[in-house]
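Removed from the display is one protein chain of the complex; every other protein chain stays in position.
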Amino acid sequence: MPEASPSKWHLAHTTWFFETLVLQAHAPGYQPVDSRWARLFNSYYEALGPRHPRPQRGLLSRPSLAEVWQYRRQVDDAMQGFINSAGAAEWSAAADTLRLGLHHEQQHQELLLTDILHAFSLNPLRPAYAPAPERLPDTTCPPLRWRSMAGGPVQVGHEGSGFGFDNERPRHTCWLAPHALASRLVTCAEYAEFIADGGYRQASLWLSDGWAEVQARGWQAPAYWLARAADGSHGDGYDHFTLHGVQALDPTAPVCHLSAYEAAAYAAWAGARLPTEFEWEHAAAQQSGDGSALLQQLHGAAWQWTASAYTPYPGFRPLAGPAAEYNGKFMVNQLVLRGSSLATPPGHARLSYRNFFPPAARWQFSGLRLARDEVSA
Amino acid sequence: MPEASPSKWHLAHTTWFFETLVLQAHAPGYQPVDSRWARLFNSYYEALGPRHPRPQRGLLSRPSLAEVWQYRRQVDDAMQGFINSAGAAEWSAAADTLRLGLHHEQQHQELLLTDILHAFSLNPLRPAYAPAPERLPDTTCPPLRWRSMAGGPVQVGHEGSGFGFDNERPRHTCWLAPHALASRLVTCAEYAEFIADGGYRQASLWLSDGWAEVQARGWQAPAYWLARAADGSHGDGYDHFTLHGVQALDPTAPVCHLSAYEAAAYAAWAGARLPTEFEWEHAAAQQSGDGSALLQQLHGAAWQWTASAYTPYPGFRPLAGPAAEYNGKFMVNQLVLRGSSLATPPGHARLSYRNFFPPAARWQFSGLRLARDEVSA
Amino acid sequence: MPEASPSKWHLAHTTWFFETLVLQAHAPGYQPVDSRWARLFNSYYEALGPRHPRPQRGLLSRPSLAEVWQYRRQVDDAMQGFINSAGAAEWSAAADTLRLGLHHEQQHQELLLTDILHAFSLNPLRPAYAPAPERLPDTTCPPLRWRSMAGGPVQVGHEGSGFGFDNERPRHTCWLAPHALASRLVTCAEYAEFIADGGYRQASLWLSDGWAEVQARGWQAPAYWLARAADGSHGDGYDHFTLHGVQALDPTAPVCHLSAYEAAAYAAWAGARLPTEFEWEHAAAQQSGDGSALLQQLHGAAWQWTASAYTPYPGFRPLAGPAAEYNGKFMVNQLVLRGSSLATPPGHARLSYRNFFPPAARWQFSGLRLARDEVSA
Partner (left out) sequence: MPEASPSKWHLAHTTWFFETLVLQAHAPGYQPVDSRWARLFNSYYEALGPRHPRPQRGLLSRPSLAEVWQYRRQVDDAMQGFINSAGAAEWSAAADTLRLGLHHEQQHQELLLTDILHAFSLNPLRPAYAPAPERLPDTTCPPLRWRSMAGGPVQVGHEGSGFGFDNERPRHTCWLAPHALASRLVTCAEYAEFIADGGYRQASLWLSDGWAEVQARGWQAPAYWLARAADGSHGDGYDHFTLHGVQALDPTAPVCHLSAYEAAAYAAWAGARLPTEFEWEHAAAQQSGDGSALLQQLHGAAWQWTASAYTPYPGFRPLAGPAAEYNGKFMVNQLVLRGSSLATPPGHARLSYRNFFPPAARWQFSGLRLARDEVSA
């Protein structure tokens, strides 16, 4: 898959980010470890020069993994030196980008896992990234409840002095119509009902582009689901391929590795729809405000597809310098996901966090929460 | 281009629409002229059975053009008969779909012209669809003025009993931030400055997907612009290919046949952005309210790309029956265009009208109006 | 299919051939009917200037069919005038190319039919090019007999003063090993046995590239064969789509519309192989020499795939001038077919005639005759 990268590349790219945007920009006299590597480990920064084609990242047998680890140690050392010695002016100039680099690395920590899972899924040996944990007794899945939310103007977006990406700003008003949100994510068992009811064979449930994907790719279940029956039918249920190898599906766990098309088709089948990103954010903010637990699985279970296209907020300003390309230039042809997944590093996510992927993407830890319109009183 | 269809097909498809959705559904005892044609002239209605592949429409040498005209006459006659004889109950059941059929046909009247223009543009003979009109003296282009609009809640969407597509409803509230809109569309002369300034060679002006299109397709100017210089450079200016054949560009005319990517890149170069569809609709409604002329070229010049993804309004409900597929299933991967073009049939457009195309589409009569954020007082 | 052209194009192209290679080259003062048409109707002659892309031939709604007929009449008249008035020197210079133009037109007479058949086969209306003939009683198919041919040096290639293409010359010696040829072509009934025996599912019967085509295209029978059973199985036999519409297969007729891959796989299944083009030519020449009928269906039934790659004969010299591109530049990646088909114009074929197509081509009237090695005494 052209979108996935080898682990060695992730390791080198996050290193390059610190080297280029912090050390070369701000550390006096810093010389890059190997000036030729900029072309290899630059992901998509046009302003930083030519780049190695993304689909060819897997062919780079040089530099070796050992060289990349050595690169990382050298840059780590140089970063430590810079942090120790930087004067106030240098620090002031570099601090925001350094902090961006840390959050950037956290993003790649999750991508590293999604890309390994994808690569291993193509290997007939079905290798496991890590041994399976001792299986805990299945928790009983709480019933899905609908939480009604009144309409009107609400504030969304990042505020305050804590870290947030440029795409979360500025905080602004938007107007919500009355609606309700499901108290928890859709489960594997619920999604299996959709399949059993012929969900993948009813065009009327699907967006037109989604139906075309279903036909072209032969989708019959979420990514990594494996029909147990020899004929691919779902009568015998499914296993799924995970970072722990092939495992039995947990019917109470959130369904995962869905495209937005599948999420939307499931929602249509269930007589509901996807939430907008602002419905999600507003409800999540309410939640944290009053301390109750109206909504479960906001974070740490699965990214939640929204119905919102990834577009700039009113008054959006990209970061200055090369980091301008971090987010803004991708604001078309993608949908927003909210929340976070089991693979998201602790502390990385926020209420205002906007993850984004094209609607056909399935290799992320992406699930869904239902929403529906409510008639105003 | 797979998206374009031959004129014969448009003629037959609009006829089939009336035959299938009105006559077969509502006229007692109606028998289709040829039951095998449903497969040929069904555009995208999954509920109405299998369809001939869109890219193969151009290969249909049978039925002949004469047969299609004969088909049209027969359906026209049957429609006339139905209208004359329908009882109140029949009429009540059929009237909305009949009216939809009329608006559907108006949409294809414009598509017929855009598809002819595209097909003729690929013919080295450069045929003209119609003789060029006597050239009127160039009007002086008024200076571009910025019209400031306050923020706050506004009502958008179709209301009342007049015709509107399902995608324009329900009328609802949205919240606008303070902004300003340009008084007129961007002109050919202004767009030529963007080109001369290297607009097509500066990645930083472009959305990432747009820049990829520029590279892959070698775009250097709007569709149908023809560099006069033998080497393709723009030093000698441009002609453009039109329904009247090759013509000199009118520098004061709105630039047309842009993709949304080009529209957005121009706006970035000009220090502005595209309006949202609601900024456009609200300003246009204000305009019609007070009778002044703050905004020119709202209609009849060129469709105007907006920054808004084509998504459902809160509470959106598709039409019942096969017409459910008319609009809703396309609500992903497309952007909204507002206004209307010189090729739009008179009376077809509305303030709340939502045209939509993928951002790379250039064969429509699509231009742009600038917008910018304003700081609230 | 990019390889097929519309009838209007064939009509114009054969006219252009006479206009360009005869009239413009040899008729004093001749002016082309429309100099812009050279680009449209030049098939593949690089030396004669730029050409309209082959896959876009179907989009040329201008010039109209009426204009092309008018073009043909004008060129016919000019040719007649040239023939009537040419002096000896002019005639001597032009005669060979004029004769080439006649044979070129005969080739397109057959291609016109194969391309119409292909285009009609994609039309769900399944139109008929011509009414079906009165069905004659099925002739009894004679048993297949093996005709043994001794090895040794033989003469092949065109000789004498009659017309032959450059690719048939020079006549030269080649050495044949002892072999045997089947007395007639493989029939539809015999080919149906191959299908019923799982021929399309046994990789071991196929050339590697052929097996890849079978997988990629889902071939299960010759082109234009239509399984009668709703599930596509062959239990109920096959109809086939022909220039007379859908017809029942005649089990005794030669199987037709095979790729070379299918022909070779059938031969492998039958414990035989395809003949080389020189085995075919030598046997056919023997036949005509002694007046007997050792081999049937040499001509007028179906083109016969050979095992011979289309390569130049020793001492091959292309024609001078633009006609150099007629044959020589295609001498790679194609296989030779010998004989002629029911669609070949009378008098067009010869013993030394070399037809050629890529091995995956199925839209020609192409069948097969079996051959096998024999041990020399």
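Order as written gives the chain letters A, B and C; numbering starts at 1 within each chain.
Note that a contact is a pair of C-beta atoms (placed from the backbone, for glycine too) under 8 Å apart; a residue touches a chain by one contact, two chains touch by 3 or more.
This is a predicted model, so every value here is computed, not measured.
Note on the chain not shown: across the whole complex it touches A, C. Touch with the chain omitted from the figure is made, among C:1, C:47, C:150 or C:248, by C:47.
Residue in contact with the omitted chain (choice from A:88, A:125, A:216 or A:375): A:125.
Only one of the listed residues, A:40, A:307, A:349 or A:368, touches the absent chain: A:40. Residues of subunit C in touch with the missing chain: 44, 46-47, 151, 153, 172-177, 179, 203-204, 206-211, 260-261, 264, 273, 307-309, 311-312, 314-315, 324-325, 329-333, 335, 359, 373. In the full complex, subunit A touches the hidden chain at residues 6, 36-37, 39-40, 52, 56, 58-63, 119-120, 122-125, 127.
The rule we apply is simple: only the chains that are shown with their structure count from here on.
A linear topology is adopted by the chain contact network, the touching chains following one after another without closure. Chain centres here are C-alpha means, and the one lying farthest from subunit B is C.
Note: centroid distance subunit B to subunit C, computed from Cα atoms, is 47 Å.
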